[in-house]
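Missing here is one protein chain; the remaining ones are kept as they sit in the complex.
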Amino acid sequence: MFSEIRRNPLLILFFIFGMLIVVYIIAALSNMLYSQLVLHPGDFINVIKDPDVLKSIWLTLYTSFIATAIGVILGIPLAYILARYEFYGKDIIEAIVDIPIIIPHTVAGIALFSLLMKRGVVGVAFSKLGIVFQDNMWGIVMAMFFVSCPFFVGTAREGFKSVNPNLESVARTLGASQWKSFYQIALPLTSRHIFSGAIMSWARGISEFGAIIIIAYYPMIASTMILARFNTNGLLGSQPIAVLLIIICFITFVALRLVSKRGRRI
Amino acid sequence: MFSEIRRNPLLILFFIFGMLIVVYIIAALSNMLYSQLVLHPGDFINVIKDPDVLKSIWLTLYTSFIATAIGVILGIPLAYILARYEFYGKDIIEAIVDIPIIIPHTVAGIALFSLLMKRGVVGVAFSKLGIVFQDNMWGIVMAMFFVSCPFFVGTAREGFKSVNPNLESVARTLGASQWKSFYQIALPLTSRHIFSGAIMSWARGISEFGAIIIIAYYPMIASTMILARFNTNGLLGSQPIAVLLIIICFITFVALRLVSKRGRRI
Amino acid sequence: MIHIKNLSNNWGDFTLKNISLDIKESEYFVILGPTGAGKTLLLEIIAGLYFPKEGKVMINGNDVTFTSPENRGLGFVYQDYALFPHLNVKKNIEYGLKLRKVPEDKREEKISELVKMLKINHLLHRNTETLSGGEKQKVALARALAINPKIILMDEPFSALDENTKSKLILDMKELHKTEGITFVHVTHSQEEAILLADRIGIMMKGTIVQVGNPDEIFYKPVTKEIAQFVKIENIWEGKVTNKKEDEMIVEVNGNKIVALSDHFKVGQDVRLIIRPEDIILGKGDTSARNNFKGKITSVIKHGFYYIIRIDCGFEVEAAVTKQSIENLNIREGKDINIFFKATALQVIKR
Partner (left out) sequence: MIHIKNLSNNWGDFTLKNISLDIKESEYFVILGPTGAGKTLLLEIIAGLYFPKEGKVMINGNDVTFTSPENRGLGFVYQDYALFPHLNVKKNIEYGLKLRKVPEDKREEKISELVKMLKINHLLHRNTETLSGGEKQKVALARALAINPKIILMDEPFSALDENTKSKLILDMKELHKTEGITFVHVTHSQEEAILLADRIGIMMKGTIVQVGNPDEIFYKPVTKEIAQFVKIENIWEGKVTNKKEDEMIVEVNGNKIVALSDHFKVGQDVRLIIRPEDIILGKGDTSARNNFKGKITSVIKHGFYYIIRIDCGFEVEAAVTKQSIENLNIREGKDINIFFKATALQVIKR
């Protein structure tokens, strides 16, 4: 490309415009990391030792993992059907699955609170089973699942679409039942999409705040902790938690990426 | 598809699993709409008349529109370069552009606050120009732009990728400069992707809460207003705002969809 | 072997209309037709991948219309080969055997027999994505053959290959058919493949089978104008029967009297005469030919190993001749020439 740029002033212009976005994102992150890790490393070390902070980060990672697991189990069949079959009302189902992406987060929180609170339609039923959502870990999971499942379903659907349907047809003529042709052919060929969809879903769950703060202020997830400390101690109290959270997220994502890249070669 | 289901028990199983996601999303929304519009219509009507609420909703729509406009202007050149050229470091740029999607919202808020606050690196420079971000409309815009621009860039990039590059090559042999072949061929053929990317970006801006509450609690956007009322008046005080916001969003999106569908036929 | 009765279906853009077809045991049957005729859909219905709306599919006397594909035991080879990309060549071939729980030693035996027959021993541990088109085709065939099918269905198996690979594979297919005695059903739009491979051909157009016969019947005696055009016969002359005696008749075409076999036609009937360009003889020839016309050469075009000559005899005639004839008869555009053809070489159809 660079050899083309020399002969092409338009590309230079495009490049400059485009880079503004990249620079903005880098500036925001590097400024935060620099001011914390280089200018105020002491505060950062104190935060690493704070058991409340660590507990909230662990809770965030853990609940989002459960939400993703639910999304994967329920999402794979849905994604497969959406990828493989045409039927009346398919558009509508696809639109419904995308609603959690466009709905404002606090609105999702109000909707879920109204459904799952102790007096809510579903909340009443589950409280008889001993499961409580309001101000409880399961409320966090349900909120994360609500906002993150569309990302998993979308990615898995694209994955199944990218698998040549003739492969399953051939498997069936060779003697595979529909189930075997699904789990021996379609599923392994979609594994990378499923994996990256799960990562996206997990990341989306970790990032959620607006919906969770309404259904479950306690137990505090990392985001709630950041806001609480920001409101009481300002930037000094909250930035170290933000930096710690983002470092943990980055390390995990990069590690998962590497695992999935190595998996590709096999 | 339905004729196939009859002969295929596996599909029935898949369908049941998949439908759980769809039912959960429908239940959350319809429960909220039903309990508000049918059971408590009076509260809803009072909210419609509350100028503070209307102002916050208008502010949300308006700031997200500005954020999207900035994203479109800067994002189109970036998307075009990412779709058309291979160059060293392209992977890294693509990864950086996706960071705002996976970063927790409150962490993004802390990062932007640290960068744009009155004492922040960028904030200091802009305050000399009379532009303030902290607790200001421009802070909301910058936060929305940060979280929403990846959605626009991603969609526009897919759009440009789907345009056969031979079309631009032919246009050039017919006498079009690089700029003309871009805006007469590539751009119109990507218009639907650009439009739907802009809608997604706008929706993402409207839905943001975690980043905005940190950089600008005031002026209150709709989400902040919902949380504030929820904390003081509970569900009764906050749900009407949530319902009003979601109704406005739905009407707008459906209208935009229709416009873009009609546009497709031309 | 395969018996299809009154089959009708519509699936997306493709429609099948009232198809009946009999394919015999050990036959190499080619379904030939233009793209969009519904050939692939018909093949997929025979395989059980789609179920028809109406009609029946019988295999070996059993009604299998609604039998699942995994219970039919047919081999299927797709145009895009459809090799499993996550399995290597050996595991692809082995797939059907593993599903049948064939023990490992028997599997190894079968695989080594197949790769020997198809000469792909050296590919056994290769990743399928590194194979050439012709190699992929052979692996797909080996995979289908592994389950010992009585019938192999092939959907445009050579259309993605270059010409040299295609010619070689066609010879291999002929050999395979000869030695294995499997029934082949081969879908294609290529007349060349049909001529080279088919025992019998079914011509499929617009969702229905319009003619079934051996290659000579199809290429020399097409039963409709559309089939004649599809098999590239430009000599389609419209005329009227003016005279008839015993088993011969005279057909007048633009004032020229052409002798044809009378068959069941009546005096006064409108007919079309069809004759292949290689049945037109040029120059001083054969006195046994009753049809003998004088014309002017309007064009001479080289096509690979032969030349196509167009002659105006009061009606347009196209002839195919060799380089040697061109030299011997000194054929050039604008020259006068005599043409001959036998009454028996003419195909007469109603119009």
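Read from first to last, the chains carry the letters A, B and C; within each, the first residue is number 1.
Here is the rule we use: a contact is a pair of C-beta atoms (placed from the backbone, for glycine too) under 8 Å apart; a residue touches a chain by one contact, two chains touch by 3 or more.
Remember, it's a predicted structure, so these values are computed and weren't measured experimentally.
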item	value
Sole contact to the chain not displayed, among C:238, C:278 or C:316	C:278
Given C:1, C:58, C:102 or C:195, the one touching the chain that is not displayed	C:195
Of B:30, B:177 or B:233, the residue in touch with the unshown chain	B:177
Contact set of chain C toward the excluded chain (per top definition)	34-35, 162-164, 167, 189, 191-192, 195-196, 215, 229-230, 232, 277-279, 281, 301-306, 320-324
Touch residues of chain B, complete complex, unshown partner	164, 166-167, 169-178, 180, 185, 188-189
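Here is the rule we use: only the chains that are shown with their structure count from here on.
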item	value
Pair of chains joined by the greatest number of C-beta pairs in contact	A-B
Rounded Å distance, chain B centre to chain C centre (Cα mean)	56
Intercentroid distance (Cα basis), chain B paired with chain A, Å	16
Residue list for chain C, restricted to those that touch at least two other chains	68
Residue numbers of chain A (touch at least two other chains)	178
